[in-house]
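The complex is shown incomplete by one protein chain, all other protein chains being positioned as in the whole.
Per-chain residue numbering starts at 1, and chain names A and B are given in the order in which the chains are listed.
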Amino acid sequence: MELFIDITLLTFLCITAMAITVIRKLFCAVMLASIFSLLCACLFVTMDAVDVAFTEAAVGSGISTVLMLAALNLTHSREKRPPHQPLVALLVVGVTGIVLMYGTMDLPVFGDAAAPIHHHVAPRYIEQSPLEVGPPNFVTSILASYRGYDTLAETIVIFTAGLSVIALLGIRDRYAGRPIPSDRSAMKDYVVLRIVAKMLMPFVFLFALYVQFHGDYGAGGGFQAGVIFASGVIIHSLTLGRDRTLKAFPHQFLRGLATVGVLIYGGTGLASILRGGNFLDYSVLAATQLKGQHLGIFLVELGVGLTVFSIMILMYYAFSYRREP
Amino acid sequence: MTIPDFITAFCLILGALLGLTGGVGVYRLPDFFTRLHACSVTDSACAFLILSGLMFQTGFSLATIKLFFILVFLLITSPTSTHALAKAALNSGEIPWCQSQKER
Partner (left out) sequence: MTGTALQTTYGISCLAVLIVMGLGLVRAILGPSAFDRLMAVNMFGTKTVLLISVLGFLTGRPDFLDIALIYALVNFLGTIAVLRFFEGRRAPACYDQEATEANKD
């Protein structure tokens, strides 16, 4: 049964991907891309990768559609036909594909217990992480503690990406000296939609906080929580008017918050050096090893959450406040 | 089969049937508004039956509460978005299909 579900979902995925490449109307491509993301989340669930599916769901359910539509707002509604012949490109892609397929022959079979990946560090993570780090969800221990360096670098990558978007598009809080015009009349026709969105917002924020602080026990963590919180703020901006959102979350404040997030992460690492351990070795932060790890993971996840949240909102500002729609 | 199991099976099968009906409707019906009507069957009745059927299997635990909240949020959001969609389509000049159009 599960094999059948896997095959069906993969078939849908292929059909959607083909349709996205063939279709030239960009709006349709955006809609199909959001279907693609839903299918990906389903596939990750069937593969038991709960945390990955959680991330895909958090990003794909709202933010990515919003950002793509905001980008579409700045361009034309149709993709241009490429001027060159696509045959050479097809040849290159075909050859690369065949080489890659040849490469997969050497890989171990899916689910093979003897595969090298299951014998390198995985047994230690599975057996020792409750004793060394603590959280019941050992994906969190791997992400925040064992692989703390990688996560720090990922947070910095997100920070840098946000900075580049701002540098390219710029954020204005003023149009030619006047403050950004109010768009509170925007969704006036959709009274029911606005009321329901207003009602839903606190639940989105509450759920984001649950994901942030429950990451040790179940799926989720700082990254997902930041994205969900940002989705809530974007709902606020779309339904209640962007001038209100800009007043609640001014972009100078968000820029500061993004920096503070990265600094909290790096600062936790520095604090562990000052307490006599290695960089990002949280064990020395508190009296016992487990308490130290718990505190370290909490701080690090908080840093990731703050950075991701503010960068997402800043990107949204950069795209959507660029021009009058 | 115990009684909760029986209720679950009944709800799931009925939900699956309603979902299939709506799905075929979304594919086959002639214009946007009729298709939207079929789509809303799968969004409300089918989702309601399947999720409440599952709730009978969890006893009283965190999973029940989560299922309940999923159900409540779906029951609030999907009719709202259906309504907003219909309104937007009507405002932008989408014309409801009627028999006379076929004869034209």
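The definition used in the following text is that contacts are C-beta pairs under 8 Å (C-beta built on N, C-alpha and C of every residue); 3 or more make two chains touch, one makes a residue touch a chain.
Note that this is a predicted model, so its numbers are computed, not measured.
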From A:146, A:190, A:249 or A:317, residue that would touch the chain that is not displayed: A:190
Candidate in contact with the missing chain, chosen from A:19, A:115, A:156 or A:260: A:19
Of A:146, A:159 or A:207, the one touching the omitted chain in the full complex: A:207
Sole residue of A:28, A:209 or A:274 that reaches the chain not shown, by the stated touch rule: A:28
Where the missing chain touches chain A, by residue: 1-2, 5, 8-9, 12, 15-16, 19, 23, 25, 27-28, 31-32, 34-35, 38, 41-42, 45-46, 48, 50, 53-54, 57-58, 61-63, 65-66, 69, 72-73, 77-78, 186-187, 189-190, 193, 196-197, 200, 203-204, 207, 211, 218-220, 228, 231, 234-235, 238-239, 325
Hidden partner interface residues of chain B, rising order: 1-2, 5, 8-9, 12-13, 15-17, 19-20, 22-24, 26-27, 32, 35-36, 39, 42-43, 46-47, 50-51, 54, 57-58, 63, 66-67, 69-70, 73-74, 77-78, 80-82, 84-85, 88-89, 92-94
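Here is the rule we use: only the chains that are shown with their structure count from here on.
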Touching residues on chain A, where the partner in the complex is chain B: 189-190, 192-193, 196, 199-200, 203
Residues of chain B touching chain A in the complex: 73, 76-77, 80-81, 83-84, 87-88, 91
